[in-house]
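As you look at this complex, bear in mind that one protein chain is not there, while each of the others sits in place.
Let's look at chain A:
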Amino acid sequence: MNTPTPVLRLENIVKTFPGVRALDGVSLSVLPGEVHALMGENGAGKSTLMKVLGGIHQPDEGQVIVNERPVVMNGPLEAKALGIVFIHQELSLAEELSVAENVYLGELPTKGFGRVDWHELYQKTDAILAKLKVGFDAKTLVKDLSIANQQMVEIARALTVEAKVVIFDEPTASLTDAEKRVLFDVISDLQANDVGVVYISHRMEEIFKITDRISVLRDGQYQGSVATKDTDEEGVTQMMIGRKLDLTRKESNHELGKIALEVRNLSSGKAFNDVSFQVRSGEVVGFYGLVGAGRTEIAETLFGLRNKSSGEILLNGEVIDVKSPRDAIEKGISLVPEDRKGQGLVLGMNCRDNMTLPQVDDITAGPFVAEGAEIAIFDQYRDSLDIRTPGWKQDVGNLSGGNQQKIVIAKWLSMKPNVLIVDEPTRGIDVGSKSEIHKLLRKLASKGLAVIVISSEMPEVMHVSDRIVAMYSGRVTRTFECGEVTEDNLVQAISGVSKLA
(Lines give C-alpha, C1' and ligand atoms only; values in the text may rest on other atoms or scores of the structure.)
Protein backbone atom coordinates (compact mmCIF):
# COMPACT_ATOMS: atom_id res chain seq x y z
CA MET A 1 0.00 0.00 0.00
CA ASN A 2 1.45 3.38 -0.89
CA THR A 3 0.99 6.31 1.40
CA PRO A 4 -1.83 8.69 0.42
CA THR A 5 -0.89 12.21 -0.67
CA PRO A 6 -1.09 14.65 2.20
CA VAL A 7 -3.99 17.11 2.09
CA LEU A 8 -1.72 19.61 3.59
CA ARG A 9 1.97 20.19 3.98
CA LEU A 10 3.95 22.83 5.77
CA GLU A 11 7.53 23.35 4.75
CA ASN A 12 10.17 25.12 6.81
CA ILE A 13 7.82 27.62 8.34
CA VAL A 14 9.52 30.47 10.19
CA LYS A 15 7.56 33.04 12.16
CA THR A 16 9.04 35.64 14.45
CA PHE A 17 7.47 38.16 16.76
CA PRO A 18 9.41 41.00 18.35
CA GLY A 19 11.74 39.24 20.76
CA VAL A 20 10.48 35.72 20.01
CA ARG A 21 11.28 33.20 17.31
CA ALA A 22 7.96 31.37 17.66
CA LEU A 23 8.49 28.99 14.75
CA ASP A 24 11.91 28.00 13.56
CA GLY A 25 11.72 26.00 10.35
CA VAL A 26 8.80 23.71 11.10
CA SER A 27 7.62 21.10 8.58
CA LEU A 28 4.53 19.01 8.99
CA SER A 29 2.15 17.04 6.81
CA VAL A 30 -1.43 16.02 7.40
CA LEU A 31 -2.90 12.99 5.67
CA PRO A 32 -6.55 12.63 4.73
CA GLY A 33 -8.49 10.71 7.33
CA GLU A 34 -5.91 10.94 10.07
CA VAL A 35 -6.12 12.57 13.46
CA HIS A 36 -2.80 14.24 13.95
CA ALA A 37 -1.81 15.40 17.41
CA LEU A 38 0.37 18.46 17.76
CA MET A 39 2.08 18.58 21.10
CA GLY A 40 4.59 20.71 22.92
CA GLU A 41 5.11 22.75 26.03
CA ASN A 42 3.37 26.05 26.68
CA GLY A 43 4.82 28.53 24.24
CA ALA A 44 6.31 25.86 21.98
CA GLY A 45 4.55 27.40 18.98
CA LYS A 46 1.56 25.13 18.41
CA SER A 47 -1.08 27.84 18.22
CA THR A 48 1.19 30.01 16.14
CA LEU A 49 1.75 27.19 13.63
CA MET A 50 -1.96 26.63 13.37
CA LYS A 51 -2.59 30.34 12.94
CA VAL A 52 -0.23 30.25 9.99
CA LEU A 53 -2.28 27.38 8.62
CA GLY A 54 -5.51 29.21 9.28
CA GLY A 55 -4.41 32.32 7.38
CA ILE A 56 -4.24 34.47 10.51
CA HIS A 57 -0.47 34.85 10.52
CA GLN A 58 1.63 35.02 7.38
CA PRO A 59 4.89 33.08 7.68
CA ASP A 60 8.17 34.98 7.38
CA GLU A 61 9.63 32.06 5.49
CA GLY A 62 8.41 28.71 4.24
CA GLN A 63 5.41 27.43 2.38
CA VAL A 64 1.94 26.13 3.00
CA ILE A 65 0.99 23.50 0.44
CA VAL A 66 -2.61 22.43 0.04
CA ASN A 67 -3.30 19.50 -2.30
CA GLU A 68 0.23 19.77 -3.67
CA ARG A 69 -0.22 23.44 -4.59
CA PRO A 70 1.59 26.21 -2.69
CA VAL A 71 -0.87 28.75 -1.37
CA VAL A 72 -0.75 32.17 0.20
CA MET A 73 -3.58 32.96 2.57
CA ASN A 74 -4.43 36.47 3.65
CA GLY A 75 -7.10 35.74 6.18
CA PRO A 76 -9.25 33.08 7.78
CA LEU A 77 -11.93 33.33 5.11
CA GLU A 78 -9.38 32.51 2.42
CA ALA A 79 -8.23 29.56 4.46
CA LYS A 80 -11.79 28.44 4.91
CA ALA A 81 -12.35 28.67 1.17
CA LEU A 82 -9.46 26.23 0.77
CA GLY A 83 -11.17 23.87 3.18
CA ILE A 84 -9.07 24.69 6.24
CA VAL A 85 -11.21 25.24 9.31
CA PHE A 86 -9.81 26.44 12.60
CA ILE A 87 -11.34 26.08 16.04
CA HIS A 88 -9.49 28.44 18.29
CA GLN A 89 -7.96 27.97 21.69
CA GLU A 90 -9.44 31.25 22.80
CA LEU A 91 -13.11 31.70 22.08
CA SER A 92 -13.72 34.20 19.31
CA LEU A 93 -17.47 34.56 19.15
CA ALA A 94 -19.65 37.62 18.79
CA GLU A 95 -21.44 37.52 22.12
CA GLU A 96 -24.36 39.71 21.19
CA LEU A 97 -25.30 37.65 18.16
CA SER A 98 -27.27 34.44 17.95
CA VAL A 99 -25.70 31.03 17.68
CA ALA A 100 -26.74 30.77 14.02
CA GLU A 101 -25.19 34.11 13.10
CA ASN A 102 -21.96 33.07 14.75
CA VAL A 103 -21.86 29.71 13.06
CA TYR A 104 -22.28 31.31 9.64
CA LEU A 105 -20.49 34.56 10.44
CA GLY A 106 -19.24 36.22 7.27
CA GLU A 107 -21.21 33.91 5.03
CA LEU A 108 -24.84 34.19 6.02
CA PRO A 109 -27.17 32.60 3.45
CA THR A 110 -29.01 35.26 1.47
CA LYS A 111 -32.00 35.63 -0.76
CA GLY A 112 -32.72 38.44 -3.27
CA PHE A 113 -31.13 41.89 -2.72
CA GLY A 114 -28.67 40.56 -0.18
CA ARG A 115 -31.26 40.01 2.49
CA VAL A 116 -30.40 37.37 5.04
CA ASP A 117 -32.43 34.21 4.62
CA TRP A 118 -33.19 33.69 8.29
CA HIS A 119 -35.29 30.64 7.73
CA GLU A 120 -32.52 28.80 5.94
CA LEU A 121 -29.95 30.07 8.42
CA TYR A 122 -31.78 28.69 11.43
CA GLN A 123 -32.62 25.45 9.68
CA LYS A 124 -29.06 24.75 8.61
CA THR A 125 -27.70 25.68 12.02
CA ASP A 126 -30.20 23.54 13.89
CA ALA A 127 -29.23 20.60 11.71
CA ILE A 128 -25.60 21.00 12.75
CA LEU A 129 -26.53 21.50 16.40
CA ALA A 130 -28.55 18.29 16.29
CA LYS A 131 -25.42 16.42 15.22
CA LEU A 132 -23.61 17.90 18.20
CA LYS A 133 -26.44 16.92 20.56
CA VAL A 134 -26.38 20.25 22.38
CA GLY A 135 -29.16 21.55 24.57
CA PHE A 136 -29.69 24.93 22.92
CA ASP A 137 -30.97 26.09 19.54
CA ALA A 138 -29.87 28.32 16.68
CA LYS A 139 -31.64 31.42 17.98
CA THR A 140 -30.01 31.44 21.41
CA LEU A 141 -27.74 34.41 22.04
CA VAL A 142 -24.13 33.39 22.52
CA LYS A 143 -23.77 35.54 25.63
CA ASP A 144 -26.40 33.40 27.35
CA LEU A 145 -24.34 30.22 26.89
CA SER A 146 -21.84 28.70 29.27
CA ILE A 147 -18.19 28.65 28.23
CA ALA A 148 -18.49 24.95 27.38
CA ASN A 149 -21.49 25.56 25.15
CA GLN A 150 -19.71 28.47 23.49
CA GLN A 151 -16.96 26.03 22.69
CA MET A 152 -19.57 23.80 21.05
CA VAL A 153 -20.62 26.76 18.88
CA GLU A 154 -17.01 27.11 17.75
CA ILE A 155 -17.06 23.47 16.85
CA ALA A 156 -20.33 23.88 14.96
CA ARG A 157 -18.56 26.44 12.78
CA ALA A 158 -16.24 23.76 11.54
CA LEU A 159 -19.10 21.69 10.23
CA THR A 160 -20.51 24.35 7.90
CA VAL A 161 -18.14 23.78 5.03
CA GLU A 162 -16.71 20.90 3.06
CA ALA A 163 -13.63 20.86 5.22
CA LYS A 164 -10.42 19.19 4.10
CA VAL A 165 -8.56 19.94 7.29
CA VAL A 166 -10.01 20.81 10.66
CA ILE A 167 -7.78 22.20 13.39
CA PHE A 168 -8.81 21.87 17.01
CA ASP A 169 -6.69 23.99 19.36
CA GLU A 170 -7.32 22.70 22.89
CA PRO A 171 -11.03 22.17 22.31
CA THR A 172 -11.67 20.18 25.46
CA ALA A 173 -10.17 22.61 27.96
CA SER A 174 -13.61 23.55 29.22
CA LEU A 175 -15.80 20.66 28.11
CA THR A 176 -17.56 18.13 30.33
CA ASP A 177 -17.02 14.44 29.80
CA ALA A 178 -20.32 14.06 27.96
CA GLU A 179 -19.47 16.96 25.66
CA LYS A 180 -16.07 15.47 25.07
CA ARG A 181 -17.62 12.23 23.92
CA VAL A 182 -19.78 14.14 21.44
CA LEU A 183 -16.69 15.95 20.19
CA PHE A 184 -14.82 12.69 19.71
CA ASP A 185 -17.76 11.33 17.74
CA VAL A 186 -17.65 14.39 15.53
CA ILE A 187 -13.95 13.86 15.01
CA SER A 188 -14.35 10.25 14.00
CA ASP A 189 -17.11 11.28 11.57
CA LEU A 190 -14.71 13.77 10.00
CA GLN A 191 -12.09 11.08 9.87
CA ALA A 192 -14.44 8.68 8.12
CA ASN A 193 -15.02 11.36 5.49
CA ASP A 194 -11.29 11.59 4.77
CA VAL A 195 -10.87 14.92 6.47
CA GLY A 196 -7.48 15.54 8.05
CA VAL A 197 -7.76 16.56 11.68
CA VAL A 198 -5.09 18.40 13.64
CA TYR A 199 -5.63 18.08 17.34
CA ILE A 200 -3.85 20.12 20.00
CA SER A 201 -4.21 19.18 23.63
CA HIS A 202 -2.18 18.81 26.78
CA ARG A 203 -4.31 15.90 27.93
CA MET A 204 -2.44 12.69 27.33
CA GLU A 205 -5.40 10.38 27.78
CA GLU A 206 -7.22 12.12 24.92
CA ILE A 207 -4.19 12.05 22.70
CA PHE A 208 -3.81 8.32 23.10
CA LYS A 209 -7.50 7.72 22.73
CA ILE A 210 -8.21 9.52 19.47
CA THR A 211 -5.06 10.34 17.52
CA ASP A 212 -3.15 8.34 14.93
CA ARG A 213 0.07 10.28 14.79
CA ILE A 214 1.85 12.69 17.12
CA SER A 215 4.12 15.53 16.10
CA VAL A 216 6.05 17.44 18.67
CA LEU A 217 7.35 21.01 18.81
CA ARG A 218 9.88 22.32 21.28
CA ASP A 219 10.86 26.00 21.41
CA GLY A 220 9.54 26.54 17.92
CA GLN A 221 11.46 23.64 16.46
CA TYR A 222 10.08 20.46 14.99
CA GLN A 223 11.13 17.44 17.05
CA GLY A 224 9.66 14.70 14.86
CA SER A 225 6.54 12.62 14.43
CA VAL A 226 5.62 9.16 15.68
CA ALA A 227 2.67 6.86 15.22
CA THR A 228 0.58 7.03 18.38
CA LYS A 229 0.55 3.27 18.77
CA ASP A 230 4.35 3.16 18.76
CA THR A 231 4.80 5.40 21.78
CA ASP A 232 3.48 6.13 25.23
CA GLU A 233 3.06 9.07 27.58
CA GLU A 234 6.59 8.86 28.75
CA GLY A 235 7.96 8.81 25.23
CA VAL A 236 5.96 11.86 24.20
CA THR A 237 6.89 13.75 27.33
CA GLN A 238 10.52 12.97 26.69
CA MET A 239 10.18 14.43 23.18
CA MET A 240 8.38 17.50 24.47
CA ILE A 241 10.57 18.49 27.36
CA GLY A 242 13.73 16.54 26.67
CA ARG A 243 13.71 14.70 29.97
CA LYS A 244 11.60 12.33 31.98
CA LEU A 245 8.92 13.61 34.23
CA ASP A 246 8.84 12.85 37.91
CA LEU A 247 5.17 12.27 38.61
CA THR A 248 5.42 10.85 42.08
CA ARG A 249 3.73 12.83 44.76
CA LYS A 250 6.18 13.74 47.44
CA GLU A 251 4.49 12.83 50.68
CA SER A 252 5.44 15.49 53.09
CA ASN A 253 4.84 14.45 56.65
CA HIS A 254 3.79 17.83 57.84
CA GLU A 255 1.25 18.15 60.61
CA LEU A 256 -2.11 19.59 59.76
CA GLY A 257 -2.76 22.80 61.59
CA LYS A 258 -5.90 24.36 62.97
CA ILE A 259 -9.04 24.72 60.92
CA ALA A 260 -8.36 27.73 58.72
CA LEU A 261 -11.59 27.94 56.82
CA GLU A 262 -14.93 26.56 57.80
CA VAL A 263 -18.18 26.84 55.94
CA ARG A 264 -21.45 26.03 57.69
CA ASN A 265 -24.71 25.43 55.87
CA LEU A 266 -23.83 27.94 53.21
CA SER A 267 -26.37 28.64 50.46
CA SER A 268 -26.53 31.14 47.66
CA GLY A 269 -29.73 31.37 45.68
CA LYS A 270 -30.10 28.44 43.35
CA ALA A 271 -26.36 28.00 42.80
CA PHE A 272 -25.67 25.86 45.85
CA ASN A 273 -27.42 24.78 48.96
CA ASP A 274 -26.54 23.89 52.52
CA VAL A 275 -22.86 23.38 51.89
CA SER A 276 -20.57 22.63 54.83
CA PHE A 277 -16.88 21.80 54.87
CA GLN A 278 -13.60 22.56 56.62
CA VAL A 279 -10.11 23.20 55.41
CA ARG A 280 -7.19 22.99 57.82
CA SER A 281 -4.05 24.91 57.31
CA GLY A 282 -1.59 22.57 55.65
CA GLU A 283 -4.33 20.76 53.82
CA VAL A 284 -5.37 20.57 50.16
CA VAL A 285 -9.08 19.98 49.71
CA GLY A 286 -10.26 19.10 46.22
CA PHE A 287 -13.70 19.99 44.93
CA TYR A 288 -14.85 17.62 42.26
CA GLY A 289 -18.07 17.65 40.28
CA LEU A 290 -19.55 18.26 36.90
CA VAL A 291 -19.61 21.71 35.34
CA GLY A 292 -22.57 23.44 36.96
CA ALA A 293 -22.31 21.58 40.25
CA GLY A 294 -21.87 24.89 42.05
CA ARG A 295 -18.17 24.72 42.87
CA THR A 296 -17.20 27.95 41.15
CA GLU A 297 -20.10 29.69 42.82
CA ILE A 298 -18.88 28.61 46.25
CA ALA A 299 -15.48 30.06 45.42
CA GLU A 300 -17.08 33.29 44.28
CA THR A 301 -19.04 33.53 47.51
CA LEU A 302 -15.93 32.98 49.62
CA PHE A 303 -14.20 35.68 47.60
CA GLY A 304 -16.94 38.28 48.01
CA LEU A 305 -18.15 38.21 44.43
CA ARG A 306 -21.51 36.71 45.23
CA ASN A 307 -23.92 37.11 48.12
CA LYS A 308 -24.75 34.25 50.37
CA SER A 309 -28.40 33.75 51.17
CA SER A 310 -27.79 31.85 54.40
CA GLY A 311 -25.13 30.05 56.38
CA GLU A 312 -21.82 31.27 57.71
CA ILE A 313 -18.16 31.42 56.82
CA LEU A 314 -15.51 31.16 59.54
CA LEU A 315 -11.91 32.13 59.12
CA ASN A 316 -9.58 30.90 61.86
CA GLY A 317 -12.62 30.27 64.03
CA GLU A 318 -14.18 33.69 63.61
CA VAL A 319 -17.32 34.35 61.64
CA ILE A 320 -16.50 36.68 58.77
CA ASP A 321 -18.53 38.66 56.33
CA VAL A 322 -16.90 39.00 52.93
CA LYS A 323 -18.57 41.81 51.05
CA SER A 324 -16.13 42.35 48.21
CA PRO A 325 -12.99 40.85 46.71
CA ARG A 326 -11.08 43.60 48.50
CA ASP A 327 -12.45 42.27 51.80
CA ALA A 328 -11.42 38.76 50.90
CA ILE A 329 -7.94 39.84 49.87
CA GLU A 330 -7.44 41.74 53.10
CA LYS A 331 -8.45 38.65 55.05
CA GLY A 332 -5.81 36.63 53.21
CA ILE A 333 -7.97 34.81 50.70
CA SER A 334 -6.79 34.45 47.10
CA LEU A 335 -8.82 33.19 44.15
CA VAL A 336 -7.36 32.01 40.85
CA PRO A 337 -10.49 32.31 38.71
CA GLU A 338 -11.50 29.82 36.06
CA ASP A 339 -11.66 32.15 33.06
CA ARG A 340 -8.19 33.60 32.54
CA LYS A 341 -9.07 35.94 29.70
CA GLY A 342 -12.32 37.24 31.13
CA GLN A 343 -11.56 37.29 34.84
CA GLY A 344 -7.88 36.75 35.34
CA LEU A 345 -6.01 39.12 33.06
CA VAL A 346 -6.13 42.59 31.60
CA LEU A 347 -5.11 41.96 28.01
CA GLY A 348 -3.21 44.92 26.63
CA MET A 349 -1.47 45.40 29.97
CA ASN A 350 2.04 44.08 30.43
CA CYS A 351 2.96 40.92 32.35
CA ARG A 352 4.36 42.68 35.39
CA ASP A 353 1.42 45.01 35.92
CA ASN A 354 -0.99 42.11 35.59
CA MET A 355 0.89 40.09 38.13
CA THR A 356 0.99 42.79 40.80
CA LEU A 357 -2.47 44.23 40.22
CA PRO A 358 -4.16 43.08 43.46
CA GLN A 359 -1.34 44.49 45.59
CA VAL A 360 -0.64 47.67 43.68
CA ASP A 361 -1.81 49.71 46.67
CA ASP A 362 0.75 48.02 48.89
CA ILE A 363 3.93 48.06 46.84
CA THR A 364 4.56 51.75 46.95
CA ALA A 365 7.34 54.19 47.61
CA GLY A 366 5.65 57.32 48.86
CA PRO A 367 2.69 58.00 46.60
CA PHE A 368 4.18 56.03 43.71
CA VAL A 369 4.15 52.43 42.64
CA ALA A 370 7.54 50.92 43.42
CA GLU A 371 8.35 49.54 40.02
CA GLY A 372 11.61 47.99 41.11
CA ALA A 373 9.82 45.92 43.74
CA GLU A 374 7.27 44.91 41.14
CA ILE A 375 9.96 43.71 38.77
CA ALA A 376 11.51 41.71 41.59
CA ILE A 377 8.19 39.98 42.20
CA PHE A 378 7.82 39.31 38.50
CA ASP A 379 11.31 37.86 38.20
CA GLN A 380 10.82 35.63 41.18
CA TYR A 381 7.65 34.05 39.85
CA ARG A 382 8.82 33.90 36.26
CA ASP A 383 11.66 31.74 37.46
CA SER A 384 9.74 29.61 39.92
CA LEU A 385 6.83 28.94 37.54
CA ASP A 386 9.00 28.89 34.41
CA ILE A 387 6.94 31.52 32.60
CA ARG A 388 8.11 31.92 29.00
CA THR A 389 8.12 35.54 27.98
CA PRO A 390 10.76 37.86 26.56
CA GLY A 391 10.35 40.16 29.56
CA TRP A 392 7.98 41.90 31.91
CA LYS A 393 7.14 44.53 29.33
CA GLN A 394 5.47 42.01 27.04
CA ASP A 395 1.73 42.46 26.61
CA VAL A 396 0.21 39.53 28.44
CA GLY A 397 -2.08 38.96 25.44
CA ASN A 398 0.96 37.94 23.38
CA LEU A 399 1.83 35.07 25.70
CA SER A 400 0.79 31.54 24.85
CA GLY A 401 -2.35 30.28 26.58
CA GLY A 402 -0.54 28.24 29.18
CA ASN A 403 1.88 30.99 30.05
CA GLN A 404 -1.03 33.38 30.53
CA GLN A 405 -2.48 30.93 33.02
CA LYS A 406 0.82 30.89 34.88
CA ILE A 407 0.72 34.68 35.16
CA VAL A 408 -2.68 34.42 36.83
CA ILE A 409 -1.41 31.81 39.26
CA ALA A 410 1.64 33.93 40.03
CA LYS A 411 -0.57 36.95 40.58
CA TRP A 412 -2.39 35.22 43.41
CA LEU A 413 0.51 33.32 44.89
CA SER A 414 2.43 36.55 45.22
CA MET A 415 -0.30 37.82 47.52
CA LYS A 416 1.01 35.32 50.10
CA PRO A 417 -2.50 34.23 51.07
CA ASN A 418 -3.59 32.10 54.04
CA VAL A 419 -6.34 30.49 52.05
CA LEU A 420 -5.76 29.83 48.38
CA ILE A 421 -8.64 28.86 46.13
CA VAL A 422 -7.74 27.72 42.63
CA ASP A 423 -10.46 27.09 40.06
CA GLU A 424 -9.30 24.82 37.21
CA PRO A 425 -5.69 25.85 37.83
CA THR A 426 -4.04 23.82 35.10
CA ARG A 427 -6.44 24.43 32.25
CA GLY A 428 -4.28 24.68 29.13
CA ILE A 429 -1.06 23.95 30.97
CA ASP A 430 1.44 21.42 29.60
CA VAL A 431 2.24 18.17 31.38
CA GLY A 432 5.57 19.33 32.71
CA SER A 433 4.28 22.56 34.20
CA LYS A 434 1.18 20.82 35.42
CA SER A 435 3.13 18.53 37.64
CA GLU A 436 5.20 21.53 38.73
CA ILE A 437 2.05 23.34 39.75
CA HIS A 438 0.76 20.30 41.60
CA LYS A 439 4.03 20.08 43.47
CA LEU A 440 3.86 23.75 44.21
CA LEU A 441 0.36 23.45 45.67
CA ARG A 442 1.53 20.58 47.88
CA LYS A 443 4.54 22.56 48.94
CA LEU A 444 2.51 25.61 49.82
CA ALA A 445 0.24 23.42 51.92
CA SER A 446 3.20 21.95 53.73
CA LYS A 447 4.12 25.49 54.70
CA GLY A 448 0.76 25.95 56.38
CA LEU A 449 -1.44 27.26 53.60
CA ALA A 450 -5.04 26.07 53.33
CA VAL A 451 -5.69 25.18 49.70
CA ILE A 452 -8.92 24.55 47.84
CA VAL A 453 -8.57 23.03 44.38
CA ILE A 454 -11.58 23.03 42.11
CA SER A 455 -11.06 20.82 39.11
CA SER A 456 -13.00 18.85 36.57
CA GLU A 457 -10.08 16.53 35.96
CA MET A 458 -10.30 13.46 38.09
CA PRO A 459 -6.59 12.57 37.98
CA GLU A 460 -5.81 16.10 39.10
CA VAL A 461 -8.07 16.16 42.16
CA MET A 462 -7.07 12.65 43.13
CA HIS A 463 -3.40 13.44 42.77
CA VAL A 464 -3.25 16.72 44.56
CA SER A 465 -5.86 16.58 47.35
CA ASP A 466 -5.76 15.31 50.92
CA ARG A 467 -9.52 15.21 51.02
CA ILE A 468 -12.12 15.50 48.28
CA VAL A 469 -15.51 17.15 48.48
CA ALA A 470 -17.81 15.75 45.81
CA MET A 471 -20.66 17.90 44.60
CA TYR A 472 -23.72 17.31 42.53
CA SER A 473 -26.21 19.95 41.48
CA GLY A 474 -25.40 22.48 44.18
CA ARG A 475 -25.05 20.04 47.07
CA VAL A 476 -22.21 18.22 48.71
CA THR A 477 -22.87 14.54 48.15
CA ARG A 478 -19.91 13.12 49.97
CA THR A 479 -16.61 14.08 51.54
CA PHE A 480 -13.81 11.58 51.00
CA GLU A 481 -11.11 11.31 53.61
CA CYS A 482 -7.58 10.51 52.56
CA GLY A 483 -7.40 6.94 51.26
CA GLU A 484 -11.15 6.44 50.94
CA VAL A 485 -11.44 7.56 47.38
CA THR A 486 -11.51 5.37 44.30
CA GLU A 487 -12.41 6.38 40.76
CA ASP A 488 -15.67 4.48 40.99
CA ASN A 489 -17.06 5.94 44.14
CA LEU A 490 -15.96 9.40 43.04
CA VAL A 491 -17.85 9.09 39.77
CA GLN A 492 -20.85 7.90 41.69
CA ALA A 493 -20.73 10.77 44.10
CA ILE A 494 -20.75 13.44 41.41
CA SER A 495 -23.44 11.94 39.23
CA GLY A 496 -26.13 11.98 41.83
CA VAL A 497 -26.37 8.18 41.87
CA SER A 498 -25.37 7.85 45.49
CA LYS A 499 -28.28 10.02 46.52
CA LEU A 500 -30.66 7.30 45.46
CA ALA A 501 -28.84 4.65 47.45
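Just so it is clear, a residue touches a chain if its C-beta (ideal position, glycine included) is under 8 Å from a C-beta of that chain, and two chains touch if they have at least 3 such contacts; residues count from 1.
In this text, contacts and distances are computed from a predicted model.
Peer 1: Out of "Acetone carboxylase gamma subunit", "Serine/threonine protein kinase", "ABC transporter permease" or "Phenylalanine--tRNA ligase alpha subunit", which one is the UniProt protein name for the chain not included here?
Peer 2: "ABC transporter permease"
Peer 1: Among A:63, A:278, A:343 or A:473, which one touches the chain that has been omitted from the display?
Peer 2: A:343
Peer 1: Tell me which residue among A:162, A:318, A:361 or A:488 touches the hidden chain in the full complex.
Peer 2: A:361
Peer 1: Check each of A:181, A:326, A:416 or A:447 against the chain that is not shown and name the one that touches it.
Peer 2: Result: among the candidates, A:326 touches the missing chain.
Peer 1: At which residues does chain A meet the chain that is not included here?
Peer 2: Given the touch definition above, chain A has residues 56, 58, 60, 75-77, 305, 324-326, 328-329, 335, 337, 342-349, 353, 357-358, 360-361, 364, 367-369, 411 touching the missing chain.
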